[in-house]
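Encoded as structure tokens, the structure appears first; notes follow it.
Here the complex is missing one protein chain, while the rest keep their positions.
Let's look at subunit A:
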Amino acid sequence: MSYMLPHLENGWQVDQAILAEEDRVVVVRFGHDWDPTCMQMDETLFKIAPKVKNFAVVYLVDITKVPDFNKMYELYDPCTAMFFFRNKHIMVDLGTGNNNKINWAVTDGQELIDIIETVYRGARKGRGLVISPKDYSTKYKY
């Protein structure tokens, strides 16, 4: 369902999209539409977009068409989701050790809504790092 979400074609568009939103969190998904992991993530993003439209907006970026941020943001995974609020990157402590991004496919819509809501509440208060409501570390896996 990636074709139902807005795409950003170059770096300038990414910059302007983040600058335009002053009261909402900007969720940017870096990857490719044809990637299976991105397909699952895009399905979840499309499903939750109407529910979070009051405090979040979702954009998709193809890392092959827009290679400006690959080096700085370390976009080396097939699918990466990052959160920006008022032209500032918001970090999320998900328990994986990497607080800068979500580099897997979140298939549960409610989990993603909770994460975005937490980012919105914390960012509005001026925090640069928020704690995720769910722990995604591997201690429950094994």
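By our rule, a contact is a pair of C-beta atoms (placed from the backbone, for glycine too) under 8 Å apart; a residue touches a chain by one contact, two chains touch by 3 or more; residues count from 1.
By our rule, contacts and distances are computed from a predicted model.
A.B. asks: According to UniProt, what is the chain that's been left out of this complex called? Choose from "GTP-binding protein ryh1", "Splicing factor 3B subunit 5", "WW domain-containing protein" or "Golgi apparatus membrane protein TVP23 homolog".
C.D. replies: "WW domain-containing protein"
A.B. asks: Hey, which subunit A residues sit against the chain that's not shown?
C.D. replies: 11-12, 14-15, 18-19, 68-69, 71-74, 82, 84, 87-91, 97-100, 128-129
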